[in-house]
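Here you go, one structure.
The complex appears here minus one protein chain, its other protein chains still in place.
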Amino acid sequence: MKSFLGKRAIASAISLIGLIVLVFFLSRLTGDPTALYLPVDASLESREQFRELHGLNDPLIVQFGTYVSDLVRFDFGDSIRRSEPALDAVLRAFAWTLQLALITMSLVIVTAVIVGSLAAFHVGGVFDRITTFFSLVGASAPDFWIAIVAIVLFSVNLGWVPTSGTGTLWHWILPVAVLFIRPFGLILQVVRGSMISVLGSAYVKTARAKGVRNRPIIFVHGLRNAMLPVITVIGDQAAALLNGAVVVETIFGFPGVGKLMIDSILQRDFSVVLAAIFVTAVAIFVMNILIDILYAVLDPRIRY
Amino acid sequence: MGETPLLEVRNLSVDFHTVGGKVHAVRNVSWHLSRGETLAILGESGSGKSVSASAIMNLIDCPPGEIVSGEILFEGQDVLKMSSNARRDLNGRRIAMIFQDPLSHLNPVYTVGFQIAETMTAHGTPRVQARSRALELMARVGIPDHEAKFDAYPHQFSGGQRQRLMIAMALALKPDILIADEPTTALDVTVQAQVLALLEELQQETGMGLLLITHDLGVVAEVADRVVVMNSGEIVEAGTASDVYHDPGHPYTRKLIAAVPGTGEMAAPLETGIKPILEVNGLTKHFGSFIALDDASLTVLPGETVAIVGESGSGKSTLAKTLLRLEEATSGEALWHGRDLVTMGQRELFSLRRDIQMVFQDPTQSLNPRMSVYDIVSEAFAIHPKILPRSQWKARVRELLDQVGLDANHMNRYPHQFSGGQRQRIAIARSLALEPKLIICDEAVSALDVSIQSQVMTLLTGLQDKLGLSYLFIAHDLPLVRDFAHRVIVMQDGRIVEQGPVAQIFEAPRQTYTRNLIAASLHPDPEIQARRRSERLAMAGD
Amino acid sequence: MKYQNGRVAAILLATTIAGQAMAQEQTVTVVLSEELDVVEPCMASRSNIGRVVLQNIAETVTEIVPGSGLQPRLATSWEDMGGGTWRFTLREGVTFHDGSSFTAEDVAHSIARTTGDQIVCEIGAKFFGGIAITTDIVDEHTIDITADPAQPILPLLMSTMTVVPAETPMDSFVETPVGTGPYTFDEYNVGQNITLSHYENYWGDMPEVLSATYLFRSDSAVRSAMVATGEADIAPNIAVQDATDPATDYAYPNSETVYLRVDHEIAPLNDVRVREALNLAVDRQAFVGTVLADGTLLATGMTPPSTLGYNAELEPYGYDPDRARELLQEAAADGVAVDSSITLIGRTGNFGNVLETMEALLQMFQDVGFNMELQMFEVAEWENSYSRPFAEDRGPTLVAAQHDNANGDPVFSMYFKYASDGLQSGIQDPQLDDMIAAATAATGEEREQLWSDTFAYIHDEIVGDVMLFHMVGFSRVNPRLAFEPTIKTNSELQLAQISFN
Partner (left out) sequence: MTTNSDHIPAQPSATEDVPTSPAKQVLRMLWRDKLAFFAAVFLILVILCAIFGPMLFEEEATRQDLRGRNAPPFDFSRNWLFWLGGDTLGRPLLARIIVAAQNTMMVAAGAVAASLAIGTTLGLIAGYSGPRTSQVIMRLADVIMSFPSLLLAVIVLYMLAPSVGNLIIVLAITRIPVYLRTSRAEVLEVRERMFVQAAQVMGASTRRIVFRHILPIVAPTLITIATLDFAFVMLAESSLSFLGIGIQPPEITWGLMVSQGRPYLTSAWWLSFFPGLVIILTTLSLNLLSNWMRTALDPVQRWRLEIARKKHG
């Protein structure tokens, strides 16, 4: 186990370094941020001054050297946009994203697992057909579209929930609901498929021969086995959420890392982009390791 | 038999809806079972022998299954008319069932203790009580160190232990009937004997009725009072085990009995003085610290069949794989016509591939499901273009298929369209395409039904006579080896413990291990088997 | 369990109700279109920063009031001392939020900081580029400010100059802005909101609004919905299609002018007939009330009608596709390569409905026979095409741009857009250079006339650009407020001017 974790950590670190190098150079290809920060009327001198201040005049390789030597001291540089340490801005936003992802994924997992298992138990039945159809419709719609319709419907017309923003728990309802839809549809389908094959397995037959009731057959014998392939998909979906739900965060004015990332990319705020990628990548790597551990917990046959 | 039987199946017919349309799985099946009695349902794969048992346990999925007619009377009551809840309540409490392949029938992610106790908790026994009873049961079925093993998972047990655990699970609530579906198939012979003995013991203890579903006449001879023979969904014969064996009424039964190996003449050893084609010296294979193959030395003569027998984990497959360079040997040499194939370079190895071929255990898995028979057989020519110009491939494939007894017109079909025996013929045709000198058969017929088995063995012998092939025949089935091999090599724990001409091994085994192996294999004649059993018990009593 | 759930719900309900109840009192919630990057007064020329900081937290030396022109703010009076020097008399009895009193030294420091090179201030870069400013403190409340070259409109320029205390660091942006304005900066919950509250010792009148919260939503539909649901009181900037409720939605000229910058250096755009054909091809009126808001004005010059020197006599080019085709044919007959491919460059998100506008323009140009293709760029890339130095290998291009001049004088616009070395100028015309220089140096009515002539020259003589529209903005205001947006709403939002109905 320990050596496995060590190996995973090393592999992750290698990927992380590759990622940072790649992003550093590729993002520089998207042009000079100067034009974005100064008014269009700004003089050439002010532009020059701006570049000098932010070290944009050095050759790329020198900039990279500086960046790496700072990074070793865990200094991600300052945000041009916000004139504060990039890491601070990222961590602040990431806290929001993490909460959003945790809440959404918990709800998704619980509901998708229950609904998917029940659908699998009566394959082809009315419940199965209805849930499959509606979960697929939900998963097929563009999220920004759902978000706006939800605001118009539930906030403006019905006045049930605030349109957007943060503050009370009510503010979480719409963003979570919109984010919920797609992973729910996908995971529901995987749970259903996995459960169907598990329910056809030999050990479920044994349980039926023992006289075990349907509910424990589904949720005790079936579920734990059916979860193994589901976990992979959950991991992918959670990773997507950790990367920031850009669209939802933008519409609902949610100060998460996705919005920070897109703003920073469009504003060429390179230090923030790099810090954001670093933080989310670390989070995703950690999550992947947790998932591997979870595999071993769920399935005693897996030992690292 | 004046009293009403405990369990009676009357005129049961079950259909299945499948790819090809409706299939009659069983038709008008009737049998009965009384307390303390052992009834065997004998049949080959696809005979429908398990269907009635599954119908009793409500394990048939409807659809695709459909119970067309008949009734199943348990204590005079038709279970098919009961509510599903009432039937569930019978399962495990009154009627219990164990299965073939206990590994896949045990839930891999729960401890065995939990799964044994669950039989009881599912029927209302308090958790604590269920636990202590489960411990008791584990001790009873002979799980060593049962306290510690209570929280172990199925994969941490051996095959025999897993079947014991299944038995413990089934017997937890002292059911009136135990249905055992191929309980010992795929177990080593010595383990099989132990499990069967355990079942008998427990039957005597509890007085339950035992329904044994099997394809193995030996098992029938060992334990059954009465036997029902099934073929293609119908009962063709019924009677006491002894009557059926000695006086089979139906041609199918006769064919089945005739096909059982282990009763024919043993082959004489080949003349000495012929130069061996393969000479293995001190071949060793380590996996980490585990020694899978330890200092194996043997020779194979041209035209000779050398059998390697041993129980699972004895290293016989490792030996085969090392010789085929599917695994790299740790040390030792294997001389093929004087050239060491263990250290041979890729080029030389490539041409050697033509000389040594392999036929695998499971033809379903060893044939690529997405290639047609023609593609499978002609692949040999594609890989080794020197064998044959492309224009002659088709004719040669036809010839090969004829040779292995297949209709050459079927060469554009896919493996799943053939039966198990036919698939193994395809695999043999594939290896013959390369015109090899030596074929390594790794349990090549153990997955097949007895009647098919004997056909394939006849084919192999015929090919040997015609083409002068040598076989390295890896098997766990001693009767088969007895009929087929010139020489026998016995392996245990990675080592060769004994080797010699077949008659010497079977008639005068020197090692206890060999003797045990031979003693544990079952004879289809109930009377011979009864004699052997008493001998075995006497041996164990020493 | 059930009981607990009920309680949670009750608490949730209570908090929202409480939130709404607070909004009923003398507090105002403003929802802006994008989050503030910084809250630095010297960056207040950016509209969203300005709407929070300008005149609310930090005040300027002078102030332009729509309808009344240049008015005193922190300076009470000013006079031209000659030689580029102006003397400003400052208001007495003014204190900063930190308690220190406002003196000439603070003004001198603010000017040095804004125009200095240790930080890049947008106000400095935008309004004081190429001008050297020196200050001379006469006494505590009098200061001489000298511009080189001399600026006849220096008092006007001082309407952009936000004043911060002399203690403000020269080399970094402030995180908590301190000014003399009627509101103090309370808190910035990054990503969520900014709160201001009333400054007790403000020198001016006591405002009605005692506190304010700023929220940020990038989607116009959401912003307007928030005012509709009462979550916000003012959405200063919503899209035309969201301004559907006449009771709450106000249109105002927002001082933005949309035009297509023509690159005169590259054929065929160097031919005046081609440029005229471009102008005649556009059915400007068709946009008004459709893609663009009702009330949008057709433009003839770079600055809106409220600006000095606006030439009301100029007629916008009419829609005459036949004439445009003729002109092209004439040019073609003279060997002008009128069929070479012209790139029309737009900027995503530049103004509401920019995409539709650009697509419609493209269609109109193609209809009269231009070989044109549309490219929408995001801002960084668009900027490359819009500002000098231009790429050497560029083809003929039209760049769509929106220019904002709310300051009342064309000088802020004309040099950059039309002088030969102006950053965004596509024109190299010595005569025009002279006209701009003369108007810049002039004062009074002469200045007005010179600017007016310049506009006429650009529009009629050289057909400089394809002028399109003076835009209209929309604000949604909760009816409980008495507040009417003006042209200044584009750059500031003075809370002190808001009262309750």
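Residue numbering begins at 1 within each chain, and the chains themselves are lettered A, B and C in the order written.
By our rule, a residue touches a chain if its C-beta (ideal position, glycine included) is under 8 Å from a C-beta of that chain, and two chains touch if they have at least 3 such contacts.
Note that the coordinates shown come from a computational prediction; the quantities given were computed from them, not determined experimentally.
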item: Missing chain: touched chains present in the view; value: A, B, C
item: Listed residues B:Asp181, B:Glu222, B:Glu311 or B:Asp483, member touching the removed chain; value: B:Asp181
item: Options A:Asn225, A:Asn243 or A:Ser271, residue touching the unrepresented chain; value: A:Asn243
item: Contact with the hidden chain (one of A:Pro39, A:Gly193, A:Pro216 or A:Pro300); value: A:Gly193
item: Option touching the unshown chain, where C:Phe173, C:Phe287 or C:Tyr317 are the choices; value: C:Phe287
item: In chain C, positions touching the absent partner; value: 220-221, 239, 241-242, 244, 283, 286-287, 290-291, 348-349, 352-353, 355-356, 358-360, 362-363, 374-376, 378, 380-381
item: Interface with the undisplayed chain - residues on chain A; value: 11-12, 14-15, 18-19, 22-23, 26-27, 29-31, 123-124, 126, 129, 132-133, 136-137, 139-145, 148-149, 152, 189, 193, 196-197, 200-202, 205, 239, 243, 246-247, 250, 261-262, 265-266, 273, 276-277, 280-281, 284-285
item: Residue numbers in chain B that touch the chain omitted from display; value: 14, 16-21, 23, 25, 45-51, 54, 60-61, 63-65, 99-101, 104, 181, 232-233, 324, 326, 349-350, 353-354, 356-358, 360-362, 365-371, 379-380, 382-384, 413, 416-420, 422, 427, 430, 434
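Note that only the chains that are shown with their structure count from here on.
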item: Between chain B and chain C, the fewest steps along chains that touch one another; value: 2
item: Central subunit by CA centre of mass proxy; value: A
item: Chain-chain pair with the highest tally of contacting C-beta pairs; value: A-C
item: Chain of greatest Cα-centre distance to chain B; value: C
item: Chain A and chain B: spacing of chain centres that average the CA atoms, whole Å; value: 50
item: Chain B: positions in contact with at least two other chains; value: none
item: Per-residue overlap in chain A, given as positions that touch at least 2 other chains; value: none
item: Chain A to chain C touching residues, read off their complex; value: 30-33, 35-46, 49-50, 53, 81-84, 89, 92-93, 96, 148, 151-152, 155-156, 159, 162-170, 250-256, 263, 266, 268
item: Chain B partner contacts - residues on chain A that touch it in the complex; value: 200-203, 205-213, 216, 220-221, 224-225, 298-301
item: Of chain B, residues touching chain A in the complex; value: 57-59, 61, 88-93, 96-97, 99, 101, 104-110, 118-119, 122-123, 153, 155, 166, 169-170
